Structure formats: C-alpha cells, structure tokens
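Missing here: one protein chain of the complex. Every other protein chain is in place.
Here is chain A:
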Amino acid sequence: MAEVHVIGQIVGATGFSESSLFCKWGVHTGAAWKLLSGVREGQTQVDTPQIGDMAYWSHPIDLHFATKGLQGWPRLHFQVWSQDSFGRCQLAGYGFCHVPSSPGTHQLDCPTWRPLGSWQEQLARAFVGGGPQLLHGDAIYSGADRYRLHTAAGGTVHLDLGLLLRHFDRYGVEC
C-alpha cells in the first residue's frame, strides 16, 4: 500500500474584516484512504494580531495515510470564525483545498466564502451579528448542492504543507 504523509501548519489568515479569528479544520478523503496516525480535525487558537492584519495560528498538521487508490485525494476544509470580546462567535468564511499531490513543500492560499442570506439577514448581520451557516459541512468540500447557495467572498487561509510520498513509484504512479 502506498503511504502519504502530510506535515505542515495552518499558518494563519488574511483579508477578513474581523480581527480575532480562529479556524476549525478537518480532512476528508475517499473510501480507499485510511488514516493511520494523526488527528482528522481540530480547532486552532484565537489570535488577535498586534502587527499587521494577518491572524497567526501556526497550527501543526501531521497526518499519515495509507491508500489503495488515487480517488478521493485528501481535501482539507476550513471554517473561519471570529470571536468578539464577549466570547460570541460569528462565521467569517468556509473554504477547502486539496492536499497537494506532488512531494515537497508547498505554500497554499485557500480562498473562503460565506453564505449570504436575504437582505434582511444581511442587515441583521451587520448590526447584531450572526448570519446564515451551512447545516451540513460537506457542502464546503463537495460540489453536489452548491447551486442552491448565494455567497460572498471572505478572506484567505494560508497553509505551509509538506508532502512525503512512499512507494508511489512501485505502483507506477508519477507525482
């Protein structure tokens, strides 16, 4: 069986209008993939940047997969939330990106979006906060029901991921 190691960090996020941000992340794979070690999902710290506007999480990612097939290459999905001084959380964006398929270190910039509601919901969000959220998290990384959504852009999540592949050349796979 071929093995894939994803070793890196969710560095942080830029471009969001709110400043105290945190991120809930997860990884989704196809049926041929098995996670041998590492945690499949997590939540970062809440960062309030003093210098510049990039919120830094430096959240380590260390995943070890074994796979029997190439379908369902792992995808990382993110939900970026902002937390205010009272401890209330508001959704800032959803995003996903595929784990790169070539070995080595990669710097990834993942754009995010958030669902827009009706104009009444947008007005309420501007004054009171809140706003619509997805009921099922799988719309973040799958294209199946996206046509129902109307969304607006959020900021960008930055990642530094390193990929280590093992035994892919035994199976004739070129990466």
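Throughout what follows, contacts are C-beta pairs under 8 Å (C-beta built on N, C-alpha and C of every residue); 3 or more make two chains touch, one makes a residue touch a chain; residues count from 1.
One rule holds in what follows: contacts and distances are computed from a predicted model.
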| item | value |
| --- | --- |
| Omitted chain, identified by the protein name its UniProt record gives, among "B9 domain-containing protein 1", "Two-component response regulator", "Calcium and integrin binding family member 3" or "AP-2 complex subunit alpha" | "B9 domain-containing protein 1" |
| Touching residue (missing chain; options A:58, A:71 or A:118) | A:58 |
| For chain A, the residues touching the chain missing from this view | 5, 7-9, 11-12, 20, 22, 36-39, 42-51, 54-56, 58-62, 64, 83, 87, 102-105, 107, 158, 160, 162-170, 175 |
